[in-house]
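Notes for the one structure printed next.
Omission of a single protein chain aside, the complex is shown with its protein chains in their original locations.
Chain lettering (A, B and C) follows the sequence in which the chains are written, and residue indices restart at 1 in each chain.
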């Protein structure tokens, strides 16, 4: 960490800052350069309160230099590979993983049909929501544990792994019993109690980006999972909130190359929630593949208008076929295989 | 709810939409006007999926007309009054309520001094964080239940009511035993499981605005609390996330008059987290009073640099005195009393 | 336009609104439906002040229904085709047009080399900035008319059309003499005096999106050009300003399918300004092709560090080759030809 003072050789201020760093954060510091304007801080600088330093009179700037998420940081390893099966590895630079399934698990029949749709196109991971985070309390809240069991059954029938969203720590045993991967939604990205609980699971976790989360905050949320012992973490970009209202959220595809330099974690794109309209999902999915994402998570349904939620953005069989054809074509053009 | 079609008298589309509304959402609908382009939907339209309708070919627009948060809506009552004590009522148009205290409860001594600072200036509600939501896992996470008990003790000693942030449902009994009011933080505004749990408490709840929450989403989160039976809900504006980086968050003071027309719930301003710098807090606090907020929640500390978190924005005794003098002057100018 | 009143059959309000619509905006209106709550407004509703209506007591909502940009609207035609040459048509669903060249025209030698780089990869349109909009007054402001003449010379030498940014109306004759296409920058998207001047030119215009412009505001700016008589307008998405700071701007690729339904104008993506880093440009360019854009505008330079501006995002020969290979591969996968 580097601290730049406004004036040269302000001995009183230097003493004050060094004392603060030592007594409050336990960090040694030493003056750099002839002008005596720069302090280098060493030790565990992750505990230093940068805002406090910045607020002091006489301090020009503070630069942390080191990333505050050591485990998620690219420095520690190149790429996390999550082995779903012999042929399906998330994070492999030569693969694009597709996860698909209904938004919510409404009935066994519809789920089965959706699973068949996914399987037919070569999908290895079945998604489906049993516990649903809804903006308003009067909306359908999901089928809960029954839904999870239906998802498990469909996964077994079609030979697919399963993923579903967990909303509270107490539900973890139910998820441990039934699904293969856990999802943490955008609204819970900074629900630290949930992150701590899920960090104790051995199952891979897909962590969606919060609507207003910076890339650093997102990686710090992932760090909660990694620090707790769960190393199989995937990041999922699902659109951020901006002034633009024509699309449901602003899918920030530029975050893919930026994240790639910051972290070794796989990056998944959710085109369904970002776009919010069935007929726009394919374009966003192809965009996600083209910017280099490791995978996609897509909502599909045999008859979208029968769905209890997010009907407007679900892919029906025709759009789904068209979308997967496009995904395969673009993946192939980039030398990648869809798994 | 109103649905406008693109063409006049498209009989096939009209039949399709009416069938969908009836079979999927149980809502009757009837055609309005000679042109047969407008459908009025009645019944419980809160269940209708507007996005689905908007995504249909041939539909021009959909207008919900009715607010989806009936309990929080201004229509139902004019103002919620939360009786803290005989002289301190939150939501009274003639009062400005100030809550103050340290960011986190680090030690009994510091908390006691902060409480004395608050009491001396006539504050009736003591704030203090025991469970701290921290962006990174390596930051100080709070003193937990011990902290709550210290807060209770300080509140009793100085005759103040207390408020503290709850982060998970299981902690509710500990809060019920110790504090007078509950706070739900910005990161948990859409943690619906927490909202449902807290809705069962009889204690007043201060619900902070999420960093990317629209006013409607915020009121829908409040609706979760109201629907569960907790009618003493306060809204707390603490700044939203925008492109502006010089201030920590963009305090949206314009939301105060807008909310006033939408809801009967009291509106509190948090100038400390929004501004992020001690020397800017007073200006924002006075701005909050001037736009008509019902109260303020302010972080103070006898020696800010000793605080385990948010040291940069805490008011020391000198800034605190100056801030309260300003708050009293502006409140008086508006015919209001600081309580 | 539809106006919905709060109450049924409020005769006084109905009379007041109808009178206002007639006397102030010259629009007839009639009541729709039995409940007498809805007013349909006809005539030239583009002049009606929706905000005024919305602010009236007793009015629930106002829905314009009709787009306020009749000429830019998709309704009027399906696709605008801009014929650059026999083989290069902008807006053709089977083509991806690439424009490339240096950020600024610094010297004849560098420009010539950049043009050769572009030509070698099959590019038909050479870009280059002569008048540069710079955030600060002390930055390099461009080579002006001399630069335009160098651009013309390079275009002629290599058989490419040229495009350059115009910043003020008085410079139009200089552009008319030298370049083939005009560019209006993001900062000038709502410089209406410049739009009016450029609308009188016969040359195609590339209109960049303002940093905070909604899609509707962008199309309204295009409407200024179309209304003035210039029908060859291209829209260029170059990233919007959001809270995200790791990437220079947030490239809103989701706007491509949304715009496609709103307008017939071609859509170009600028990955260079959005990403701000050489090594991220390719990913964003490929994303742009994959979401269905009609073309790309990319900054290249034989030796980026010699450039007088935007050096950090320029593609050197190696990155440029890699980028074009990717663009061709993805375009081919989508059944499109790079022209």
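The rule is simple: a residue touches a chain if its C-beta (ideal position, glycine included) is under 8 Å from a C-beta of that chain, and two chains touch if they have at least 3 such contacts.
Computed from a prediction, not measured in an experiment: that's the story for all the values here.
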Practice problem: Determine which one of C:8, C:134 or C:157 touches the chain that has been left out. | Solution: C:134
Quiz item: In the complete assembly, which of B:13, B:56, B:81 or B:215 touches the absent chain?
Solution: B:215
Quiz item: Which listed residue, C:188, C:255 or C:331, touches the chain dropped from view?
Solution: C:188
Quiz item: Which chain A residues touch the hidden chain?
Solution: 2, 4, 32-35, 38, 40, 60-61, 63, 65, 241-243, 245
Quiz item: Taking the full complex into account, what residues of chain C touch the chain not shown?
Solution: 20, 24, 44, 46-47, 49, 51-52, 54-55, 68-69, 133-140, 167-170, 187-188, 190-194, 210-212, 217, 220, 223-224, 227-228, 240-241, 248, 276-279, 304-306, 309-313
Exercise. Determine and list the chain B residues touching the chain excluded from the picture.
Key: 212, 214-216, 239-240, 242-247, 250-258, 262, 274-275, 279-280, 283-284, 286-292, 326, 329-330, 332-334
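The definition used in the following text is that only the chains that are shown with their structure count from here on.
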Quiz prompt | Type of chain A:chain B copy interface by residue overlap (half), same or different | solution = same
Practice problem: Please work out the Cα centroid separation of chain A and chain B, and write it as a whole number of Å. | Solution: 27
Quiz item: Where in chain B do residues touch two or more other chains at once?
Solution: 241
